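Below is one structure, written out as structure tokens; comments come after it.
Up next is subunit A:
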Amino acid sequence: MPAPDARAERPAQPSLTGEVDPEGSIWKEGAFRRDPWRPTPTGGELGASPLLLDKARWAAERGTLLSRPAPIGLALEGGESVDDIADDLARFALIALNFAKFSDGRAFSTARLLREKFGYGGELRAVGNVLSDQIPFMRRVGFDAFEVHHAPTRRALSEGRIAEVRLYYQPVGPAPGPGTRAWLRGSVG
Partner candidate 1 sequence: MYRYDEFDAAFVRQRVAQFRDQVTRRLSGELTEDEFKPLRLKNGVYLQLHAYMLRIAIPYGTMSARQLRKLAHIARTYDRGFGHFTTRQNLQFNWPKLSDIPDILAELAEVEMHAIQTSGNNVRNVTADHFAGATAEEVADPRPYAEIIRQWSSLHPEFSFLPRKFKIGITASEHDRSAIKTHDIGLHLKRLAGGGLGFAVWVGGGQGRTPYLAQLIREALPEADLLSYIEAILRVYNLHGRRDNIHKARIKILINSIGIEAFRNEVEAEWVRIKDGVLKLPEQEIARIEAYFAPPQFAARPAPAALRPADRSFDRWVTRNTHAHKQPGYAIVTITLKPIGGIPGDASAAQMDAIADMAQRFSCDEVRVSHEQNLVLPHVRLGDLWSLYQELKAIGLAEANAGLATDIIACPGLDYCALANARSIPIAQRLSARLAPRQDLVGDLKIKISGCINACGHHHVGAIGILGVEKRGEEHYQLLLGGSGTEAAALASITGPGFGPDGIVDAVEKVVDTYLRLRAGPQEAFLAAYARLGAEPFKEAIYASA
Partner candidate 2 sequence: MSKSSGHVQVLTANRLGDGAVVFLNFDGDWVATLAGVVIARSPDEARGLTARGLFDAGRNLVVDPYLVEMREVAGVLLPLRQRERVRLDGPSILDDVPGYTAPAACPPSTATRATEANAAGEAKSDRGEALPRAEAA
């Protein structure tokens, strides 16, 4: 029976947090930061930097990648399943889920499965169409980093102006914040 509180395991590799930089693309831990991750080069050497790969590349070069000391990250499209690589999830210091359109909500379910079913404890990053009005939902399902290019969203984050309803009717993700509706959690488990 999987634990409802998901962050039980430490990742095999610690997640990376880039330097604070107002021009940086990654909002994480309360600030914009440079992105320490690089997309995988199309051919040749993998090098020694932290690399973000898609599932196909991971499958193709798994052996090589596992012998590399540098951190590995996984980049998934919204609809991609993680069931087939469930055993490897702890090896990724970063999993990035792409919101191809802001209306494509598949990654919200994928994020919850990663955190709650598979106990993924590394950085879970929202990329693609990340807008301020989706960010509160993203946080609640377990995203802790956001790649943001939309200028008004960047401003709203920097200024702490994301308008949000802070009371929640449904228990989601790790231990609920102070606003979560008590009765729905019951006294189970």
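We adopt the following convention: a contact is a pair of C-beta atoms (placed from the backbone, for glycine too) under 8 Å apart; a residue touches a chain by one contact, two chains touch by 3 or more; residues count from 1.
The candidate set was assembled so that all candidates are chains of the complex that A comes from, given by their letters.
Values in this document were obtained by computation on a predicted structure and should not be read as measured data.
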Task: Please find, within this complex, the candidate from 1 or 2 that touches subunit A.
output: 1
- request: Within their complex, state which residues of subunit A touch candidate 1.
  value: 1-2, 4, 79, 81, 102-106, 108-110, 112, 117, 131, 133-134, 136-138, 140-141, 152, 163-172, 181, 183-189
